[in-house]
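Dropping the structure in here first, questions after.
Note that this complex is displayed minus one protein chain, with the remaining chains in position.
Right, chain A next:
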Amino acid sequence: MAGQPPAMEVPEDAAIQKVVWEGNFPLRIQLEAKEVTTLTPPPPLFLMAPRLGYLPLLASKIEPHFRAALPPGTDAIWFEYRGLPLKWHIPTGVLYDLLAEEKTLPWQLTVHFRTYPSELIPIEGEETVKWSYMNALKEAVYIMHGSTKPVMSLSQKDQEELWRSLAEGDFNRHTSSAASLGVSTSSRPRSVPLRLYLRQAGTSGAHVKKWEEIAVTTRCADVMDSGSPATLGGALHKAVPHLFDEGASNNLPALATELGRRVSGLEIEPSTSRRNSITEELTDSPRDTSRRGSSAESPGGVPSAGTSGMVRETSEEGSGGVGSESTTPRGSEAGESDEASLAKKEVGAEGGGEVHSDVVDRSFPNGLVVRIQGTEPRWDVPLNWLSRNLSHPDHFLHISVWRREAGQE
């Protein structure tokens, strides 16, 4: 990597996407005690699970290990974490972000092959998983482009290729077959598809015991917010305002209001920052080791300053409102071909949106924990950037949200 030109190259997006794609984390899987028919239970199985994958796709690696110990009967594989049956249609990495609050690794799961629980969607082999993915993809593409046509008009072969490459974790193949969707990742979508997983207040101290404690909801988030690029915080504030309102009863009501005000684009602080690391940390997964080594300037990890078009130097005296001259960015998002009518607005605004002071705390207020792809991004990360780089192959940005109770951590 030596001698590479200065950052701010568009291809960095692809590099980040590749890192995201390759993300995986270790599982320790033991067989449910009631299903052990041998005198000594089989030893637990350790394996790496792709973050973007789905649990049933691991069946072929898991089943042989436990087969000898299983009672006679038909298999229907399912997984459990601390008594909670895991919904297989939620990507494995999202389940981990949502349920493993202390991020313990390896993640300890129990596998079952019998008594499939009624709270899980019945599964008839990989085909069920594939269609669950295809339907989610269709939904996301509809949100982004107002039509399901890109997905519906895929040939059988392309569709199969799109799925196989995901099931096999082949990034390059998936990227090229995703290109056959005809949905350009560089053009700006109408809206950003969000899948929000909200752990209800008051449950954050304990483990999730029932799915009723989690609300899963789909949102179409605006790409722009009052003329500025929408931020993660702004989008969440709009999507689930009650999470922020409840903060008023907490010790930091002012911060919640402040956040609401800032993210709505009404106020932009003068900039003192040159380089902002987008995420405080990347993930716990081993995959980012190499990445950390190579991004010396940003110990924070992967989506680092300058690696995308979204974080760039801003004017020193930047202040005032959206679109004022001082917020004109130094670089534009090369590779983005926005509709002419909107392009100008966005270019002006994108700079403005990022003029924030480093002294401002960019973490979420009031103990809100927001996890995407194993990271806990700051609230001021532009949503469109997150969507481009941290979305799942179903094109949804899966976001886990809960409130860390006072005294926790």
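What we mean here is this: a contact is a pair of C-beta atoms (placed from the backbone, for glycine too) under 8 Å apart; a residue touches a chain by one contact, two chains touch by 3 or more; residues count from 1.
Definition applied: contacts and distances are computed from a predicted model.
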{"item": "Protein name as given in UniProt for the chain not displayed, \"Ubiquitin-like-conjugating enzyme ATG10\", \"Actin-related protein 2/3 complex subunit 5\", \"Large ribosomal subunit protein uL15m\" or \"Centromere protein M\"", "value": "\"Ubiquitin-like-conjugating enzyme ATG10\""}
{"item": "Touching the absent chain when the full complex is considered, from A:Thr148, A:Ser226 or A:Ser363", "value": "A:Thr148"}
{"item": "For chain A, residues in touch with the removed chain", "value": "87, 89, 118-122, 127-128, 131-132, 134-135, 138-140, 142-143, 146, 148, 193, 198, 211-212, 214-220, 239-242"}
